[in-house]
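Omission of a single protein chain aside, the complex is shown with its protein chains in their original locations.
Letters are used for the chains, namely A, B and C, taken in the order the chains are written, and counting of residues starts over at 1 for each.
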Amino acid sequence: MTDWRKQRTARDERIAAGRAHASGKVVRHEAVVELLEAVLRPGDRVCLEGDNQKQADCLARGLGACDPGKVHDLHMVQSGIVLPEHLDVFETGIARRLDYSYSGPQGARIAKMLYGGQIELGAVHTYLELFARYFIDLTPNVALIAGVSADRAGNLYTGPNTEDTPTVVEATAFKNGVVIAQVNQIVDTVPRVDIPGDRIDFVVEADKPFYVEPLFTRDPAAVTETQILMAMMAIKGIYAEYGIRRLNHGIGFGTAAIELLLPTFAEKLGLKGKIATNWALNPHPTLIPAIESGFVEQVHCFGSEVGMDRYIAARPDIFFTGADGSLRSNRAFCQTAGLYACDLFIGSTLQIDLQGHSSTVTTNRVAGFGGAPNMGSDPHGRRHPSDTWMKAGREAGGTGDPALRRGRKLVVQLVETFGDGLVPAFVEHLDALELAKKIGLELAPVMVYADDVTHIVTEEGIANLLLCRDADEREQAIRGVAGYTEVGRGRDRAKVEALRARGIVRRPEDLGIEPLDADRSLLAARSIKDLVHWSGGLYEPPARFRNW
Amino acid sequence: MESFTFRHTTQKPLAGTKAQAITGVVASGNLEVLLERVLPADQCTIEIATPVVGYGDVWEAVAADFVARTQPGGLRIAINDGGARPDTVSLRLAQGARLMEGGR
Amino acid sequence: MTLAEILASLFPEGHSVNVADGLITGHGPLDGRDLSVVGVDGDTPLGIEGALTLSAAVLATVRAGGAAPILVLVDSDSQRMSRRDELLGLNECLAHLAKALLLADAQGHPTIGLIYGHSAAGAFIATALATRVLVALPGANPSVMDLPSVARVTKLPLEKLETMAKSTPVFAPGLDNMVQAGAVQAVLDPVQPLGPQIAALITDLPRQDDRDALGKARGGRPVAHDIAARVVEAARA
């Protein structure tokens, strides 16, 4: 007779083994290693929660301290490779195989370990893809997650940084997996129940609060005149022209400049209420002036941001908050929102090629792209119209019956022609291709493919790729905004001028913008302290961003 | 350090009578531009001192575009570069020319 | 020379100079008059309390009137690097010590600095460099920062800096370079009694701050004197 409950039985055995180190569900942090050694089996698929923000760091240290004789050959399936411990386990043999999304600070080390064969790589996903695969073919056997507090029954309060947790728990707990949560504190009653206790098997009271990276804090003091000029062009040449109301921003200084120009430059253009009202966005501190000025109607968040909690709690009309008053974020839902319900994504990149493919991968770093490829793509499953979407669709043109033409999502690359150290952003060939060859990747790590990108904004101007009708026009439009890079200097000047006459390439003067007006006095806030003032003292920036 | 001097002939002198102006600061990614109205009205020289070696052709292109666009006849322009990107150089040159024209 | 050797050479008839916690204070007879002595010994870092101890001694000499010279003996570390010192205003305390010496000088107490060991940075400025004339004994080692630290800050290889130091006195640590910069007027002869050498300095004090002129003449500060002069000239035009 077929045993239909093998997984369930195995799960029960794991939990029984773990209970030996627990009091009910509660485990002391000193017992983490024993707990993990009792619960984990060689070859397990394990999700060690960590994304670009919050980290289950106490459990990560515990996993790293396990005996590789007992715990080995794990298959890590997690969105973020961020802490050194995330890679240490591959050096000791505790883990062998990896599927992930983002590895910002560890990008160089990952590349080295991939090259050295210490990591067997499955794939580098987008967040949504990896979450999707949790439910199809990468379902975790054990999930190690992080929350702010839990009660003894396991009811979990994630706090404002809910992020990946509901998705990870959903996939693990309902498919015979074991869920272990680290919390900062065990309490009698949690402020709100983000994850019901019957999905949590063990709760570890961590030795210190879980780490959160202030990844989305951009100091206005560092915004340059060039970035302000580009932001002015984006607002006037794209936001205003397409009437962008629903959008997502990347995390660079260029988009921070846009946020800081909304209450000043955009307001003067009479754009309040007409652009940038509905957002899929982390709570960027640089959005505070726009919110306070009444530009913003609502914001749904992937995660939270260090120091923003009190401000968010005081603005429930803008943010999604729970009955306890604090932010409820959710990475999977917000990624979905960014993909299907936003008309524009604007972000930065390190390299763009002659057709408009872009990547943040360089020859010695495999950073992963997190959510950018989803945000920065035109979802073919979209079926609801908006003026913005339809206008872009019309510009893209195409053959066949116009009544059957769908709209287009605007995907804008906001990029300075030269990056740090005078490295050109425009290249003939992406380094990503070189890297893929070097470490044997089947699919080159491209962030946004050329057929998804609609506009490129540089300090030299805007290239509208929707209006290009062939590959040559496209190449010259890109060269036409590539400044003094080799790609830019290699332009056919006559062709670029012809594109300019058709509005495909537009210079600041074509938009009625004087580059010498691009001044820091246009910024609604010029320092972190200005942001604190805008927030009425509610924003509490991390110490490293203070200068008072 | 590397240095260049580019000499250009212009079709007209730069407007204004201001004898001298300076803009920008020598800092990482920035530069200072000193402009002096000391040359014949159809001449312009641009002298550059930069710590970033190997970008002579870019400087030449930036200088030529600036001269073509602005027609800064009569100016001796000297640049101390702190590793600025070409767009920053163009911006500072334009700011300097505006100062010499007596603009804002 | 050690402090004891210096004091013995200066004051063959005896003295009342004491050292406590690395701080030197006291008096001795020189050339028939009283010489007030303050300073730092034993490579001691100069903090807020030390600076105020020395400034109190200097101000006492000023308050007493007369024209007793003040000798500032220095073998110090740099300023004391600590959170507490900065919290309580180390910059004010060191500046106060320097001001006390400058006031004493202005009120007729010749001030002579004598560096016989190490000194650096803020401690050097507040003591030896705040005197009318600064001299040294062979073996003294004044510096702003040692070469390994300079290498760290400037991100230049140490070997390159060492080579450059040989030909470029303007940045390299050491007595010779401070002499060439004009900061140290002369190096005394340790074999001869120090008393007469100091007495000679007192009778022949520079009337004004001539350190930049010395730096130009000696090549350690090739342009400072002329630049300062050009500014003065422009102001008078």
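Observations
Definition applied: a contact is a pair of C-beta atoms (placed from the backbone, for glycine too) under 8 Å apart; a residue touches a chain by one contact, two chains touch by 3 or more.
Please note the rule applied: contacts and distances are computed from a predicted model.
The chain that is not shown carries the UniProt protein name "Malonyl-S-ACP:biotin-protein carboxyltransferase MADC", picked from "NADH-quinone oxidoreductase subunit K", "Malonyl-S-ACP:biotin-protein carboxyltransferase MADC", "Multisubunit sodium/proton antiporter MrpG subunit" or "Peptide/nickel transport system permease protein". Considering the entire complex, the omitted chain makes contact with A, B, C.
Although one chain is not drawn, the whole complex shows that of C:Thr2, C:Asn18 or C:Asn91 it is C:Asn91 that touches it. Interface note for the absent chain: among C:Val187, C:Leu205 or C:Ala224, the touching residue is C:Ala224. Touching the chain that is not shown, out of C:Thr25, C:Gln79 or C:Asn141: C:Gln79 (per the contact rule at the top). Considering the full assembly, C:Ala121 is the residue among C:Leu23, C:Val37 or C:Ala121 that touches the omitted chain.
Along subunit C, the points of touch with the absent chain fall at residues 48-49, 52, 55-56, 59, 62-63, 79, 81-96, 98-100, 102-103, 106-107, 121-122, 124-126, 129-130, 143-145, 150, 153-154, 156, 164, 168-173, 177-178, 180-183, 209, 211-212, 215, 220-225, 227-232, 234-236. What subunit A contributes to its contact with the hidden chain is residues 221, 520-521, 526-527, 529, 532, 537, 543-548.
Residues 1, 20, 22, 25-27, 30, 32, 34, 36, 49-51, 78, 80-83 of subunit B touch the missing chain (whole complex, contact as defined above).
We take it that only the chains that are shown with their structure count from here on.
Once the centre of each chain is set as its mean CA position, subunit B and subunit C turn out to be 46 Å apart.
Centroids built from CA atoms put subunit B at 41 Å from subunit A. Taking each chain's centre as the mean of its C-alpha atoms, subunit A lies 58 Å from subunit C. Annotation for subunit C: no residues touch two or more other chains.
Only residues 52, 55, 57-58, 61-62, 83, 85-88, 91, 94-95, 98 of subunit B touch subunit A when the two sit together in their complex.
Of all residues in subunit A, those touching subunit B in their complex are 224-226, 416-418, 422, 459-460, 483-484, 489, 515-516, 518.
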